[in-house]
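For this depiction, one protein chain was excluded, whereas all remaining protein chains were kept in their positions.
Per-chain numbering from 1; labels A and B assigned in written order.
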Amino acid sequence: MTFRTRSRAAASLIALAASTALLAGCAGADPGGDDGSQTVTWWTWNAFNPEKTIADFEAANPDITIDYKLYSYNDYVTAIRTGLTSNEGPDVFQVQPGELVTNFGPLALPLDDFLTESGGADRINPEGLSQLQLDGTQVALPSYMSAAGLVYYNASILDELGVEVPTDFDEWKSACASIQAAGYDCLAHGAKDAWVNTDVYLALINSIAPGAVYDAIEGDAAWTDPKFVTAMESWSELFTSGIIPAGATAMAEYPDAFGAFLEKKAAFIALGTWNTPGTMTATGIAVSQETVTATIDSVYLSAPFPAPVAGDEPTGLFGGPDNGWAVSAKTDAQDASLKFLEFLSLGDGQKIQASGGNIPAVTDVAVATDDVVDERQVADIERQQADLGNLIGARQIPYGDLAAALGEALSSVAAGTLSPADAMAQVEAVSASITR
Amino acid sequence: MTSTPTASRGAPLRPGRRIALSSYLYLVPALILVVGVVHVGIVANIGYSTLDWNGISPNGKPVGVANYVKMFTDPTFWVSLRNTLVFAVATIALQMIFGFALAVLVRTRAFLRGLLRTLAFVPVVLAPAVVATSFRFLLTPDGAINGLLSSITGQPVDQAWLADPSTALAAIVLINVWQYTGYSFLIYDAAMGQIDHSVIEATRIDGASTWQLLRHVVAPLLSGSHLVLIVLGVISALKTFDLVFLTTAGGPGTTTQVLTGYIYKQVIDQFHAGYGAALSVALVAIALVFSVLQVRLSSREAR
Partner (left out) sequence: MFQHQRLPGRVISQILVVIALALLIAPLAMIVQTSLQGQGPENYAIVISTTPFLRFFVNSLVISGVTVLLVLICSISSAYAIATLRPRGSRLAMVLILAGMALPGIALIVPLFYVIQALGLLNTYWAVIVPLTAISIPFGALVATNYIRALPVELYEAARIDGASNWTYFVRILIPVARPIIAVITIFTFLAAWNEYTLPLIFIQETDLQVLTQVPTYFQSQRLVDTPKIFAAGVLISLPIVLAYVLMQRLFREGMSAGAVK
């Protein structure tokens, strides 16, 4: 290309870009201009069956359109900051108990009046409501409930090897011996993810001293107390004893560990009740199937996470709202947004959750058990929903610095670069320094 | 024709006032954009670094230099700084050596050198997410790389490259070298193309071997490229984020945490935008030192 033709091409390219940009500037117009037709912008990182949710809602409300955006979690947390402060942000957005509620709560519409008017105050699980409050104000409503403290296992492998479901570490180690001898890994675990490491730690400490960790989180107990150190030592044991295979510290829970679990490469995985749809319902398994090459033909069941100390009771469930929906204070479609919120947390949206195998936020809807692939899963699911009425506490640590410190401590101990005692000292140092 | 007296090499020929002004015009477009976007950003960050702010609420609490004090006493800051510098030195050295070697190899008569020239750049083009995820699979204890090593050494190799704190950083360095050697290669390729063949011929006629040719003639002639690659290498190593975040996320523990990853964690996960800004200012300061060094060294070179 000679210089002259290049500059001509360049000029036309600039003209094209400029005109497109101008048009684009006009295109970012306000969402609800015409009378009667409103758009609700919905931002999420994790929505269950969004297609059906949107279709059902729009069918029931023909004058409202849902503009749905799905982000990965990291992208969501980055984009939501500027999204909520700009004028073109979301109307309904997702939050999670903990730092998201603390920091984005002030940008959300207070929902207390809406809650009373709609009767939600009586119908929604109290934990679901309380974990989504900020300084006494309701800033979000739960989408569905979930809890950790469980381990899911491949019943087909255990049956085939004649291994019993372990209830403590001693039983687990001997079970793992048989499982590993048959060529499987024992506990698939993505130790790269701080959240799942924290779930396991909470499962350990809630067995050793139920509920004590919540005092430490609030600064009323020292993390260097023997029970917390024992829990950290049990965590280390999971790695040194081979229950968790080598290489776990570089694996992510999703997709690596979960993929290994689905492909029958590992017998156990430490996930919570949110894992039920993807492993126990036919529709959910079909979705999981799309992400792995091996055919999923095992039966999966859940059991309490084994107790670290032989003879102790395993942990109970801990959790709350898996995530929640908030309405932006800057929304220009408030009525439509509240209608959508009602659908999601109180109306047919809850039926969609329940029929999919999730535990709904409202207490008067039961989880469907008609789509399971094995009848043992019916009792399993019913037990999960019942236990959700007696939660020991939350899954998320409400203080970001403390959560980060604990996550780092768990990762270092898992890698063997820090001793459990030193790790707990580090956590205590951070815990003492934060303002609550 | 009388010979025009020339000043030192490269200096302008007695510019008149009019010419000097128009010379500045050539600088204007670049300066407007860079200063208006990046320098404004740097100043803004200096401002934020004096606040205790979560990055979202309209008012942060002014805390003076508290964030900087915190930074100097923060062990994770020093660990991430050290990791970043180790990463920088290792990747720059390896990329330059391999890039240089490739630029030489495509100028031999070896078979398939054309393919090499094209392929060398392909890894550079790939999205960091794809490269990071692929290598995560390749570097597992039962992954393809261990398989290859096992067949070469004849002994089973099951090193968990990214999970083991003693090898994680080295593994990340190697991934980066694999991806970006093509970058150095291209720069060296362009520069080698500028070398006057007569110099090469003369050295050959004097009986120099290829190795002597490379070491005493070619490499020195490319010193401008060396400098460019070092500065670019340092600054891009300082800004490396995706590779580390997507392979190890700074783990295990903090053994692979780099400065940008730590900034991200502080700002996004822990909502400390003020402290994150202070860390950014530290990063900018280091990068600035290298930029100034580069300008000094290269303009001294040109004289």
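We take it that contacts are C-beta pairs under 8 Å (C-beta built on N, C-alpha and C of every residue); 3 or more make two chains touch, one makes a residue touch a chain.
Please read these numbers as outputs of a predicted model, since none were measured by experiment.
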Interface partners of the hidden chain - shown chains only, full complex considered: A, B
Where the missing chain touches chain B, by residue: 4, 6, 9-13, 15, 19-20, 22-24, 26-27, 29-31, 33-42, 44-45, 48, 55, 101-102, 104-105, 107-113, 115-131, 133-135, 137-138, 144, 148, 178, 183, 186-187, 190-195, 197, 200, 204, 209-210, 213, 224-225, 227-228, 231-232, 235, 238-239, 241, 259-260, 263-264, 267-268, 273, 276-277, 280, 283-284, 287-288, 291-292, 294-295, 298-299, 302
Residues of chain A in contact with the chain not shown: 1, 3, 10, 13-14, 16-17, 20-21, 24-25, 27-28, 45-47, 69-73, 75, 78-79, 82-83, 85-86, 88-89, 254-255, 258, 274, 278, 287-288, 290-293
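We adopt the following convention: only the chains that are shown with their structure count from here on.
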Of chain A, residues touching chain B in the complex: 74, 77-78, 81, 84-85, 99, 102-104, 106-107, 191-192, 245-251, 256, 400-401, 404, 408, 411-412, 414-418
Complex contact set, residues of chain B against chain A: 54-57, 136, 139-141, 158, 160-165, 168, 247-249, 251-255, 265, 268-272
